[in-house]
Each structure stands twice: as structure tokens, then as C-alpha cells.
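For this view, one protein chain was removed and the others were kept in their places.
Up next, chain A:
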Amino acid sequence: MDTESFDLLLDTLRRFVAERLRPLEAQVADTDAIPDSLIAEMREMGLFGLSIPEEFGGLGLSMVEEIEVAFVLGGTTPAMRSAFGTNVGIGSQAIVQDGNDAQKAAWLPRIASGEIITSFALTEPDVGSDSGAVKTRATKAKSDDGADGYRLSGSKRYITNADKADLFTVMARTGGEGASGVSAFLVPRDSAGLSVGAPEAKMGQQGAHVCDVNFDDVFVPAENRVGPEGEGFKVAMRVLDRGRLHISAVCVGVAERLIADAVAYATQRKQFGQPISDFQMIQAMIADSKAECMAAKALVRETARKKDAGARITLDCAAAKLIASEMVGRVADRAVQILGGAGYIADYGVERLYRDVRLFRIYEGTSEIQRLIIARETIKAGG
């Protein structure tokens, strides 16, 4: 996109975040729901289609552009982004990256418009970090009217937006043990035998929901498999590489918001006859947060640039996710500290963000798993 249009796009989003999303943050958290009218506004804005190619009705942002958008979206509570986050990221990217023409034509336009919501279903009750060990089975079978396909049985856990999803990307075992026995499937919500559990009560990000998804002998037509049999884990890992980079950018955005909130408070609040921002111990916290945030931002931008250039970025994405998610955790902790008692009181919103950002170190691979990836790739490359 040309710079002038992209600047206008970012500017418009900044306004949308400041004027439409931020004022509703507390309400979304209190009611654990995003108002339908706001979802409609997000659709209208085109937010569901950020990463979907233009030919399918999306904006077709490059990764370099997408992360700049994610920095801006980090200016509001992460639950808001989650409303369209799965359509932009893990819910759509298997189709965008590995889907065939028919799958793209069938699903992407409605994903881009937000007409349908998507989820990504990898995690299971017994399968988390060791995601290559999925137990959900997909067995070759015929449908009642004789069509070729698979029957899926098993359960998925903590699936974001499952309560609203119309389409799931499901990783299930078609072959033997290990990652090479996994295939990826597109499973519509209305498939017979598919059921979704009640939303879980969570620590933060109220307004965004996770649920179990159960498959009881669910027939999935053969044409709904994404990529060849046995390639499902690779499909999932490519989706997650990209997802991790997007999440890293959101971490930076939230950190920038927290730093701004902390600075605004510190320059107003007076103790011992002066603004607390005059105290060097407060300044040190602001400086550490700012410097760490800038470093993470630079890494995210560099990784996005590499991705757009077509380089292999597994290590880079894991590093960005590790650095950015740990960074925003520290920044949130310092923000609470700078606000003192107010940091612990709900009205100021900082304690809410403190709880919200805790998730970033867990999902799309825990910090420990990112370290494993970084170490594996580094050792493989000899340094």
C-alpha cells in the first residue's frame, strides 16, 4: 500500500481505538461481552479482513503493515482485538497459506467481511505444549450418502471464540503417532456431532471466550482437508509462526498504552510536594519499560520485514513472542507499581491490563516452548 493511504489507515484506526473502543473497555470487562453494535462497527471498518488477500475481499496487508496495525490495536483491551483476532490470525491462515482455490473461494470472503467467525483447534485436555501428540482421531469414512471423507472423534480445549465460531480449523490424527500423523481439517459449526462447551471463567480478557469443542463421530468431507494427509502439524506450525508475530506486536501495543497511562499518572500525582515522576526510582521504572518496549518493537518490525522477504522465520517469531510477551508482563507490573494503590483499583484500568497480558506468555506456545524452539533452531544452525 502507498504510504499516504497507509498513514491515513493507521490514523483512522487510532481514532477508532481512542473514540470507540477505549470508552467501552470497562463495560466489556464487566459484562464479559462485546456489544453487537460494536462488532458491527468493527465489520464496517474492515477489521475482520486485515490479513485476507484483496481478491477475497480483505485488505491483504503485508506482515510489515499488519504489525503496525496490531501496535495500534494494542491501545485497547486485548479482548476487543480477539473479536476479530481469530479471523485475522489463527482462524483463517491455514486456508490463506495452505488452502486450495476452492477452499479459499468458499470461505475467505465471508471471513474477511466478518460474516463468519473462525477458530483454531489444536489444544486438547491431554495435549498442550506437546501439540504434535493430538489424540482427536480422523478416520477415513463415507458419509451417509456415500461421499468420501473422515469421521472425527475427540475433544479440543481452550478454543478462542469457539462459542461464536462458524468454522474450525481442527488438527486431528489420520496416521500413526507423532507430528507426522496429524492432518488439518475445516469443520463447519453445523456439522452433526459437533458440540461446544460453556465459556470458561478466566483470569482476564473478559469479553473474549474460550470453550471446549467436542467431536462425536463428526463427518468431514475429504475436500475439507487442508494440505496433504500428515501435513497438518506443519500447517498448524506455519499458522502459529505468523500468529506469534502478530501477538508480539499486540504485546508492544499494550505496553505502549501502559507506559502512556503510567506517565500520565506519574506527572499528575504529587507526593512530598512534587510530581512522583520527579523521583528517580519512578523514572527508572519508566525508562526500563520504555527501553524494553522499544527493543521488542524493533525485533517485531525486523521479523516482519524478514517474513515479507520470504525468509524462514520460525526462530525469529519465537524470539519475538518470548521477548515481547515477557516485556509486556514486566511493563504491566511496573505500571501497577507506579500507580501505587490506584494500580490495584479497578477504576484505573491498569490492574485489568495486568491480568489481560498474563495470557500472552501462555497461549500460541508458552515462553518455555518459545525457548525450546529458539534453542533448537540455534543449535541446528550452529549458532
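Just so it is clear, contacts are C-beta pairs under 8 Å (C-beta built on N, C-alpha and C of every residue); 3 or more make two chains touch, one makes a residue touch a chain; residues count from 1.
The rule is short, and it goes like this: contacts and distances are computed from a predicted model.
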When one chain of this assembly is omitted, its UniProt record names it as which of these: "Amino acid/amide ABC transporter membrane protein 2 (HAAT family)", "Electron transfer flavoprotein subunit beta", "Phosphoribosylformylglycinamidine synthase subunit PurL" or "NitT/TauT family transport system ATP-binding protein"?
"Electron transfer flavoprotein subunit beta"
Touch with the missing chain holds, among A:D30, A:E44 or A:E368, for A:E44
Chain not shown: contacting residue from A:D2, A:D36, A:D101 or A:D145:
A:D2
Hidden partner interface residues of chain A, rising order:
1-2, 4-5, 7-9, 11-13, 15-16, 20, 44-47, 49-50, 54, 59
